[in-house]
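Before I ask anything, let me first share the structure, which is written out below as structure tokens.
Removed: one protein chain of the complex. Kept in place: all other protein chains.
Letters A and B mark the chains in the order given here, with residues in each chain numbered from 1 onward.
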Amino acid sequence: MLILRCPYCGICADETELTPGGEAHLTRFGPGSTDEDFEAYLFLRQNPKGVHIERWCHTCGCGKWFHAVRCTATLEIFGTYSAQNLRPPPDIIEAIKIRRPDWGGFHK
Amino acid sequence: MSNAVSVLGGAGFSGIIRVVDAGVTGMITLRGDLACPKIAGAVKATVGVNLPQARNITQNGHNGAGWMSSDELLLTCPYEEACTKVEKLEEALKGEYFLVADVSDARARFTLTGAAVREVLAKGSPADLSPGAWPVGELRRTRLGQVAVAFWLRDDITAELVCFRSLGKFVWDWLNVTAGDDVPGYF
Partner (left out) sequence: MSERLAYGGRLIDRTCEISFTFNGREMKGYAGDTLASGLLANNQVLVGRSFKYHRPRGIVASGPEEPNALMNLGKGSTFEPNARATTTEIFDGLTARSQNHWPSLEFDVGAVNAIMPLAFPAGFYYKTFISPRAAWKHLYEPFIRKTAGLGDAPDAATRDADRYEYFYAHTDVMVVGGGIAGLAAARAAARSGVRVLVMEQSAHWGGRAPVDGASVDGKTADKWVKEGIDELSRMPNVRLRLRMMGTGIYDHGFALGYERLSDHKGAAGTLRHRLWHIRAGRIITATGAIERPLSFAGNDVPGVMLASAVRDYAVNYGVGVGKRVVVATNNDDAYRTALLLKDAKVEVPCIIDARPDPKGTLPEKARAAGIRILAGKAVSTAYGSKRLTSVGVCAQDSDGRKTAEFECDALAMSGGWSPVVHLWSHCGGKLTWDADRAMFRPDHDDLPPSGADGIGLVLAAGTADGEMRTAAVLENAHAAGLRAAGVIAFSDGAGTAAAEAPYDGPSGTDAGEAPMLPVWQMPARLSKKAMLKTWLDYQNDVKVSDVRLAAREGFESVEHTKRYTTLGMATDQGKLSNINGIAILADSLGADIPDVGTTTFRPPYQPVSMGVIAGEAHGTIFKPMRRSPMHDWIDANGGFWEPVADWRRPYCFRQPGESVRDAVTREILSVRENVGLLDASTLGKIIVKGPDAGKFLDMLYTNMMSTLKVGHCRYGLMCSENGFLSDDGVVARLDKDTFLCHTTSGGSDRIHAWMEEWLQTEWWDWKVYTVNVTEQYAQIGIVGPNARRVLEKMGTHMDLSAEALPFMAFGNGKIGGIKARLYRISFSGELSYEAAVPANQAMAFWEKALEAGVGFGITPYGTEALHVMRAEKGFIMIGDETDGTVIPQDLGLNRMISKKKDDFLGKRAQERSFMKDPNRWKLVGLETMDPQEVIPDGAYAVDGHLRHNGVRNMIGRITSTYYSPTLKRSVALGLVERGPDRMGEIITFTNPGGQEIEAKIVDPVFLDKEGARQNV
């Protein structure tokens, strides 16, 4: 039962007010893409033990999609930010590095 | 408009708080860039109130403007005026990128009155509704039991609650049960 701060409305929303959307920062592959790329886009996910960037929608609230960075082992939240980003903002990257010095960083 | 009836036809019920179907209400969804001065101007000109701060609702009698999201407002007005106000907004914002829709009929509205109003709502909403966390004038979109709602406090003991019309009877039944006779006395 997570509690995540929606970066749009500022509400610390209960998990029951949110809808999960899986791994964030996926690249959409459409017509013309290779079978491998398309398969990876549709089905392959990182599923790490540790730092995970994921999508959430504040469904029972302002209705906005945002991203949360969460440790899947301890459920620590390193930050949330608007889904309209191609990569996590620098302050969030910094927050992750402080708490998880071994983190491999954001790759896309 | 004499044909218009709200979902419970204005019914009321008294338990530990009083619950009343607030009748037909004009409601307009306005989506657009809330930082755009033209929008603030159009809102002021149409419903006579200033743009609300994030998560707040500014009200003046039947008229009001509530912050629903970073690009969405809920404007309220008398039911009969909603159509003309929609036209007025369309006119005022012509050329802008926006969406205005009359949603007066899409919703049920209840007025909840009584000292225990926060605690009745806290039987169904995971939001922190204690006085320190939920001040008068803050519009909270959340869930009540299993359904999505929005509510705000007009004053310390009066809350307005809005839900989808099709769920009006369900919410009414829910309030009849939870506003029955006991609250924890937590707040």
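Throughout what follows, a contact is a pair of C-beta atoms (placed from the backbone, for glycine too) under 8 Å apart; a residue touches a chain by one contact, two chains touch by 3 or more.
Bear in mind that the values here come from a model prediction, so they are computed numbers and not experimental data.
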Quiz prompt | Candidates B:Ala122, B:Leu139 or B:Leu153 - the one touching the absent chain | solution = B:Ala122
Quiz item: If you put the missing chain back, which residues of chain B would it touch?
Solution: 1, 3-6, 24, 29, 31-32, 71, 79, 83, 97-99, 101-107, 119, 122-130, 133, 145-147, 164-170, 173-174, 177-178, 180-182, 184, 186
Exercise. Quickly run down the residues of chain A that touch the omitted chain.
Key: 1-3, 14, 19, 21, 28-33, 35, 38, 42, 55, 57, 59, 63-65, 71, 74-77, 83-84, 99
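The criterion applied here is as follows: only the chains that are shown with their structure count from here on.
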Quiz prompt | Centre-to-centre distance between chain B and chain A (centres being mean Cα positions), rounded to whole Å | solution = 31
Self-check item: chain B partner contacts - residues on chain A that touch it in the complex
Solution: 8-11, 14, 16-17, 59-64
Quiz item: What does chain B use to touch chain A in their complex?
Solution: 54-55, 68-70, 72, 126-127, 140-143, 148
